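Of the protein chains in this complex, all but one are displayed in their positions.
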Amino acid sequence: MRTVVPVVETVVETPSTVTLRFDYPPEAAPGQFVMVWLPGDDELPMSLSYLEGPRKGVTIKAMGGSTRAVLGIAAGAPIGVRGPYGNRFDLAPRRILVVGGGSGTAVLAPAAEAAARGGASVAVALGATRASELLFRDRLRAAGLRVEVATDDGSEGTPGFVTGLVERWLSTEPFDAVWTCGPEVMMAKVAALARARGVPTFCSVERHMKCALGLCDACALGPYHVCTDGPVFPAERLLATPDFGRFHRDAAGRRRPL
Amino acid sequence: MRTVVPVVETVVETPSTVTLRFDYPPEAAPGQFVMVWLPGDDELPMSLSYLEGPRKGVTIKAMGGSTRAVLGIAAGAPIGVRGPYGNRFDLAPRRILVVGGGSGTAVLAPAAEAAARGGASVAVALGATRASELLFRDRLRAAGLRVEVATDDGSEGTPGFVTGLVERWLSTEPFDAVWTCGPEVMMAKVAALARARGVPTFCSVERHMKCALGLCDACALGPYHVCTDGPVFPAERLLATPDFGRFHRDAAGRRRPL
Amino acid sequence: MAVLETDVAGVRLRNPFLLASGIWGESGESLAGAWRAGAGGVITKSIGSAPRAGYPNPTIELLDGGAMLNAMGLPNPGIDEYPAEIEIARRAGATVIGSVFGGTAEEFATLAGRIADTGVVAVELNLSCPHARGFGAEVGSTPEGVETILRAVVGAVRIPAIAKITPNAADPAALAAAAERGGAAAVSAINTVRALAIEPRLRRPVLAHGLGGLSGPAIKPIGLACVWQIFERVRIPIVGVGGIETADDAVDYLLAGARAVQIGTAVAGRGIGLFGRLPADLDRRLEALGFPSVRAAVGAAHPPADGAPRPAL
Partner (left out) sequence: MAVLETDVAGVRLRNPFLLASGIWGESGESLAGAWRAGAGGVITKSIGSAPRAGYPNPTIELLDGGAMLNAMGLPNPGIDEYPAEIEIARRAGATVIGSVFGGTAEEFATLAGRIADTGVVAVELNLSCPHARGFGAEVGSTPEGVETILRAVVGAVRIPAIAKITPNAADPAALAAAAERGGAAAVSAINTVRALAIEPRLRRPVLAHGLGGLSGPAIKPIGLACVWQIFERVRIPIVGVGGIETADDAVDYLLAGARAVQIGTAVAGRGIGLFGRLPADLDRRLEALGFPSVRAAVGAAHPPADGAPRPAL
């Protein structure tokens, strides 16, 4: 039940992030992910950063061994794909604040584009360590969205964390929803800011994944399985778990501080 | 893939023959058979003697141990049924001579009825050892068919074999097809008579059956498998085999004189 | 209303549907979730002496017909950390059976003792994982090995020990008999069946480990045969497992000789809510078949000992 396809194009997005494009016809919705098999190496959950039509894409940030190897993948290389899995962002809200940290923007970009196409007014706050690591800034601007950025080192946009940007935006404009993906501490902070303004937040979260079928328990997060109940959750549900923003489980299933 | 159903009615047709009726919805065509499982005993191929609608029927002649046990089956007893299997009589001919010997009439009766309903003119020649063993004579007459009988002991109709009856009929009336089921020697004789008049004959033949799926080879007859290629064959095909009318195979697959 | 309550190894179960080991079994919240969904009891992931990350992905492959292939490689948090998870499940009121795996009889005994301390009602011994080097079926494939492990465990703990038997053996019933001799209070059968899937375009097996274990509907007839043969060989209760998705599947296992059953792979296709639906479905099926209780159906497909005719339909 998995498809082996050649990578048809690789795009270097930032010094540490690369997009792989490949033809994979199954329909997918914003928020969903696929399991990407790098033969001989590993199989990893990756959000779809491009999901319209058959030419899908995933945007991978080099973290450990396997994702680092992705930087070396050339067009023509075979990968295995299964999915899409998981739930989706609800595209109903009309005024959406999108908050992306690091590679989290991979899942947010197609969702933001789809919402805008559906007539929503979408504002995007992007955060990264430095300007060169800002993901999909140009793509989102090209899609006609309002995009502001924050960098830890101040090399572009507002200096400091993206949460500063979010606070300002929330205090000056009305929003129906906040969508966020990035480090959990960041997402927890964003959710707290939004709650103070009465705006519901939806977070796309990551946990270690093996089966992606709701079976093996690797991705357990409180009473949820991220692979089937998520990856998109209302922030209140996550904040009610003892783990969100604090613990994850490693490959052995041990609860470990994030 | 088999259905267990209760026998809803048993009908004693002759001193050695009983009909079991049961509800089994799958559609069936004249000529087809089912595998009937008598739990704890055996599973046997049986032509459908009633096949319109969900209430099917099989008409069983006591031969050996298992079929003899059938005489003792009461309404309510569970049987297993799978099928229908096999091919069917082609109902296209307009003038049909039906020749039944012994329990062979079980498969011919619904075929003759269907042909008559379709507007064909159907003449039935029934043979049996004695009057009490004539199967479905009244049923076929009630369906408006012309029925003549022959008994070995002369207790009813023409004395002697049914082939005498057939010879007379063929020489006095035109037919488009002969359908026959009964002892193979009888069928071979009927086919020879019909060929002399240029009338094609279709025989329903029996062979030992196990799988009824065209797999186990138990029912091999020359290059054919009776369970999937038959049970209805044009007589010329059968006469071209070294076995028809001469040999069958026993449960061990040994070729034995009929 | 058929009586669904049953018991295995002296443990009362509110219904015969247990969560199988390795499914929803790493976290206490998940075990509690399966219990809340309606499971008659929950079995933990198999726990070892040390934490194990398991094999790299791909660890799982869905095959045609609902069959599943896996080689997780026995990932588990290890016996030092895992009791905290059991505690969460027990606080939710769950009937928890602890599963352990070891490489030697001593290791099994130690692990059984440690997991018994957490208050689980019984310990299931994984003698049957088909793809973990040095564990599982590698130590559970001979009657001598099984008997030795059972003796060590039974000598070390006071809770009942359940031996989980591999189908990958010439005579699984002989393994069950050895477990009985060694003092097992029950056996469960079967674990996954050794199997493999190939990805021809990549010229390699799909699973990172190569060989894996088959589960899901495809193995139900294999599990039934094991339970059938074991029932004819031992007197201790049997827990049936392998390919159960519906109450009908469970009935087949009961009739073959099982007193309770486990559900694994079906959780992927049908969701944990399955545990809420199965008891009512089973009730209806037992009634329709004329069984007043789960217990009345156990072994009912075997020839009656007194040669009496079988009631039917």
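As written, the chains take the letters A, B and C, and residue 1 is the first residue of each chain.
Convention: a residue touches a chain if its C-beta (ideal position, glycine included) is under 8 Å from a C-beta of that chain, and two chains touch if they have at least 3 such contacts.
The structure displayed is predicted, hence computed values, not measured ones.
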| request: Kindly state which of the options C:218, C:268 or C:294 is in contact with the chain not pictured. | output: C:218
| note | Filtering C:8, C:86 or C:197 for touch with the omitted chain leaves C:197
| Among B:46, B:116 or B:220, which residue is in contact with the omitted chain in the full complex? | B:220
| task | Would you write out the residues of chain B that touch the absent chain, in ascending order? | result | 1-2, 4, 35, 37, 39-44, 78, 80, 82, 210-211, 213-218, 220, 222-223, 225, 249-255
| task | State which residues belonging to chain C touch the missing partner chain. | result | 63-67, 69, 137, 141-142, 166, 168-171, 193-205, 210-211, 214, 217-219, 221-222, 224-225, 228-229, 248, 251-252, 255-256, 285, 289, 300-301, 303, 310-313
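In this text, only the chains that are shown with their structure count from here on.
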| Labels of chains that are neighbours to chain A and to chain C | none
| request: Using mean C-alpha positions as chain centres, tell me how far chain A is from chain C in Å, no decimals. | output: 37
| said: I'd like the Å distance between the centres of chain B and chain C, where a centre is the mean of that chain's Cα atoms. | reply: 51
| What is the distance in Å between the mean C-alpha positions of chain A and chain B? | 70
| chain C: positions in contact with at least two other chains | none
| chain B: positions in contact with at least two other chains | none
